[in-house]
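The structure under discussion is supplied below as structure tokens; questions concerning it will follow.
A single protein chain has been omitted from the complex, and every remaining protein chain is retained in its original position.
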């Protein structure tokens, strides 16, 4: 008797919240009025993410290490009518990280979104072969710089009452790509960094999630798939019989930064065409 | 020299695909013209998903075991101007599953989307306490019926050239809820069912993914959180200091059914407010 | 100052416990005086486990569905001087489960160890192909019977002050074997069953762990590897270039049942020759 009453009153609550959600539907520009920083975003996955965030309403500040690449990407996206500016940033340098944040604050008054796309050049090599210098470079840029850039951005997010971070890892974090040892290990570290940051930042209303792309057809990954024969043999092993495109990674990142993902933090989403990764 | 050429030509390809993606942006109704079946959808998470799919443009057929619940949910969503119909369906019965599919085909010409939300009444109990009958019920409805319903829907999806399935599991699949043994185990099984179905159906252009909600405030889960004191003590253990709402689960399901997720299959997304689950 | 004191006193404690551990080393028969039930143990992995537990000092009661298989296995192991008896048991039948437990109690006064090796005949088939009956059979024997057999054994373990359960799953639980859909899903369920049982039984001093064998060369799995060419092509994909042997699975099971594993519960150990499974 009492149980029935409880159920009914819970149903009533559900109905009320459903109705509130359905009134005021306005998901056309889910990132409207948001300011987004995207690193390593003048090519490949980073560029596709920058483009998508801008299409979804964000004002985007893109960046990479070379001015000419920044200029080209900004021009291209502005040519599509998108709100995009850019600045040179080597994420391994403290002054560059600070300048990146300062640029967004100066231009747009703050930062709401950070997409940390690791920027180290593809470092091929097995762990048994690479030198200490390779480890230094890969861990510095892929792991340490991601942590420090987040640390630099968080105070700005707090001023805005919260924010969203997405870290770009790789499916190699779960199932190593052959010949990319230190790279794979650094990406595994990012899975942990995501969990740790999510925990530390939840009370500040900042969510932290992670994207793990599979084999995406970019200039970065071309040594893995280049060659008709190799590409065909790779496809044979995939469930969805094509390599991924940069755009395949962009929608989920925008989603994770939107209000729709407000109860999702500390999670990694794999975009891998069904490639085995984890349960 | 040759390498530079390769990089440049890959860059050119990237640009081209970026431009194609940015032209023709029309994400307002990402599920327009799609027909969606949603089971156990007259309350809680299932209802929120049905509502969201309809808001995003789908024609939704909702269902549950009782006519009055179906009628009430359909009336409510139609009252919001959404394209929603419903039919009674006990997913454990073959004839009900077939009727559900037939209803969608008759009304809308086919099926593109299946959201399989397990429908068994909350079965509380530890594994050391429950009887064989509880196991039969939980495994039948949560696992077997999900597999058989998917099997019944797939031929219709194939006629449309593909489709998308989302299975609703639970964070209890990774980290058991106390006192819900067989329920937790059945949800773990769904993680595997998702992987298996994704593999089997990829060649038919059908993607299969999974949602693992954390503790969501519904009538189903109320025995877990009911009581001011208990709710407060639960929140203390969470990173995001609130229980989830059914709507927190709806956006990601719609996303997984959309074109934006076309390279995502076999994956489980946790919506748990940062509750520990897996790496 | 105070900190140093704390560290020193902790060191002293460590030393003391190290010394206690090293005095009285007697690991020759780690399972001496233990009584072990092993199901599906007249062939393949189950037989190798039964043999190993007996070699390590346990009194073993093995079982399977056919008397002649039981007789043959018992004779062989007794012929090696091992303490092994056997009884027919169809784990899907309540009376058989009870008789199995009663046999051990009658012969040896109790039960300390249960190895639950699922016993269903290999059920090949994709989820899109199999009938409802296949699901019933696989879930009944692999999942439900494992839970119910554990439930039947636990009271006897409690009388002895504790015990150890090892459930035999499969690497297919993580990465589906093609063509074995329901089998894979049932094995995924066992990963969850392990977690749930570990949680429920920790307070009774009963540990519950899980073994996930990779591709082991047995009569059970032969349709996967049979044929010179197929076997060679399988080996090509493995890191350790051979199929597993039943004995490869036996040592870890004995270890998990020993005192050495007294702080390990709820865990799954993969014996897969490096086959990708999870992080």
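Quick notes on this structure:
Labels for the chains are A, B and C, by order of writing; each one numbers its residues from 1.
Here is the rule we go by: a residue touches a chain if its C-beta (ideal position, glycine included) is under 8 Å from a C-beta of that chain, and two chains touch if they have at least 3 such contacts.
Computed from a predicted structure; not experimentally measured.
From the set B:51, B:188 or B:262, the residue in touch with the chain omitted from the display is B:188, counting the whole complex.
Touching the missing chain, out of A:72, A:144, A:160 or A:241, is residue A:144.
Taking the whole complex into account, chain B touches the unshown chain at residues 173-175, 188, 191, 276, 278-279. Panel shows chain A; residues 94, 126-128, 132, 135-136, 139, 143-144, 147-148, 150-151, 154, 173, 175-176, 178, 181-182, 184-189, 191-193, 195-197, 199-201, 279 of it touch the chain omitted from the view. In the full complex, chain C touches the omitted chain through residues 6-7, 10-11, 13-15, 17-19, 21-23, 25, 27-28, 43-44, 47-48, 51, 55-56, 76-77, 80, 82, 191-192, 195, 198-199, 202-203, 207, 214, 217-219, 222, 226, 239-241, 244-252, 255, 258, 260-274, 278-279.
Everything below uses one rule, namely that only the chains that are shown with their structure count from here on.
Centroids of chain B and chain C (each the mean of its C-alpha atoms) stand 34 Å apart.
A separation of 41 Å divides the Cα centre of chain A from that of chain C. Centre-to-centre spacing of chain A and chain B amounts to 24 Å, using the average Cα coordinate of each chain.
Within chain B, contacts with two or more other chains are made by residues 191-192, 195, 199, 279.
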